[in-house]
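Below: one structure in C-alpha cells.
Only one protein chain is missing; all other protein chains are in place.
Then we have chain A:
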Amino acid sequence: MSQAWLSYDDAPPIWLPASFFGAAMLWLLALGGLLLPAGMLAANRYHPQLLALTHVLALGVLGNIMAGALLQMLAVASAVAARRAGRLLLGIFLPWQAGTALLVGGFLHGFSPLALQAAAALLGAAILRLAWHGLHGLAHSPARDASSRGMALALLGLLVAAALGLCLVLTLSGRLALPWLPLLHSHVLWAAMGWLLLLMLAVSQTVIPLFLITPPYPAWMLSTGRAVLLLLLACSLALLFWPAQLWLPASLLLIPVLLYAVQSWQLLRQSRRPADPLWWQWQAVLACLLLGCVAAWLCAGWTIWPSLPLLAGLWWLGGAGLGATLAMLGKILPFLAWLHLKRLNPPRGLLPSTHGFLPESAQLRLRHLHLLWLLAGTLWCWQPARFHLLFALATLALAAYALWLGGNIAQRYQAVRRALPAAAVR
C-alpha cells in the first residue's frame, strides 16, 4: 500500500496536462490552416485532405485533450500516480505530436509510405505508453468506481483502434496484404466508439453528477461500456467474414448511444446547477452524439449522398468530441492553475477564484463560437467547394479565441506566481 496515495505530489505537474492542452489548441489552428486551400471540391470521405483533417481533429485536437485529461483524471480519481512526468512527456506527448504531424503529412503527400510508417511507429509507441500507464496503474489501484473501470475499457478501445490503424498503414504501404476496407471501417468504429465514446461515458459518470449536482448514473451504465466493446468486436468480425450480417451488430451499437444520451438527459433535467455553462454544453454534446450516430448508421445503406459520412464524422468528432472536451477544459484548466498556486500558500486575497482565470462569460462565448463553427462545418460537408473558406475562418476564429483564453490563464498564473513571496515559489 502506497504512503503517497491521494498526495498532490502524485498528480501530474501542471505543465504536463497544460502541454497536451496547449498542443491541442495549436492543432486546432493547424486545422484551420489546412482547410484554407480548396483541396476537396466535392464531398469524398477518402479524399487525402479529408483524411488529413480528420486525423488533425481526432489525434491532434481531441487526442491531446483526452490524453492530458486522462492523466489528470487517473491521478485524481483512481490514484494512478504520474510521478515521472518527464518520462510521460517524452514517452507520450512528443511521439504523439510527431506521429500526428507525420501522419497528416503522409496523407497530404500522396500517402507517402515512409511518413505513414514512421507515424504509425511513433503513434503506436505513444499510445502503448499511455495505455500501459493507465491499465497498469488501474490494475494496482484500490479504486473500483465506474469511472476508473470505464477508463480501462476506453484504453482497451484505444489500443485496438491503434492496432487497426497500424495494420492499415502496413497494408497501404504494401507490407501486409489485408483487406483494407474492412480494416478501415473497423479502425473508424473502434476509434469513434471504443475510445471516444467510452472515455466520454467513463468521465461523464463522475463529472456530470459532481459538477452539475445530479443523481448518479445507474450502475448498468458500466455494462453499457462492456457491451459497446463486445458489439465492436462483433462488427469487426462481421466486416471481415460476414459483411452481409454487419447490419445486426451495427444497428445494436445504436442502443448504448441512445441509452447514454437518454440517461444523461434525464440526469441533466434533475441538475441543481442548470445555470452552469457545462449544462448547456452537455445538452449540445448529446444532440451531436445522436446526430452523428444516426448519420453514421445511415451511411451504410444510403450511399447516394456522399456528404453523409462527412456529417457523421463532423457531428461525432467536432460536435460531441470537441464540445465535450472544450467544456471539460473550461472546468479543468482554471482549477489546475488555482490548485497549483494554492499549494504555494499565497497570502489571502492574492489568488483569484477559478472565474478569475476563466470567467463564465468567456466559457459562454467559447460555446457560441463552437456552435457557429459546427454550423459552418455542416455547410462545408454539404458543399465543400463553396464553404471551405467559411469553415476555415470559423476554425481559425475558434482556435484563436481558445488560444487567447489559454494565454490569459497562463498570464494570470504567472502574475500570481511573481507576486508570491520568493520563499513560497522556491
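The rule is short, and it goes like this: a residue touches a chain if its C-beta (ideal position, glycine included) is under 8 Å from a C-beta of that chain, and two chains touch if they have at least 3 such contacts; residues count from 1.
We take it that contacts and distances are computed from a predicted model.
K.L.:
Determine which name in "siroheme decarboxylase", "Hemerythrin HHE cation binding domain-containing protein", "ABC transporter permease" or "Na+/H+ antiporter subunit C" the UniProt entry assigns to the undisplayed chain of the complex.
P.N.:
According to UniProt, the chain not displayed is called "Hemerythrin HHE cation binding domain-containing protein".
K.L.:
Out of A:F211, A:Y260, A:F391 or A:Y413, point to the residue that touches the absent chain in the complete complex.
P.N.:
Checking the options A:F211, A:Y260, A:F391 or A:Y413, the one contacting the hidden chain is A:F211.
K.L.:
Can you tell me which of A:H355, A:H368 or A:R386 touches the chain that was removed from the display?
P.N.:
A:H355
K.L.:
Looking at A:L62, A:A77, A:L201 or A:L268, which makes contact with the chain not pictured?
P.N.:
Per the contact definition at the top, the residue touching the missing chain is A:A77.
K.L.:
Using the document's contact rule, name the residues of chain A that touch the chain not shown here.
P.N.:
So the residues of chain A touching the missing chain come out as 1-8, 76-79, 141-145, 148, 206, 210-211, 213, 272-273, 275, 331, 335, 338-339, 342, 348, 352-356, 360.
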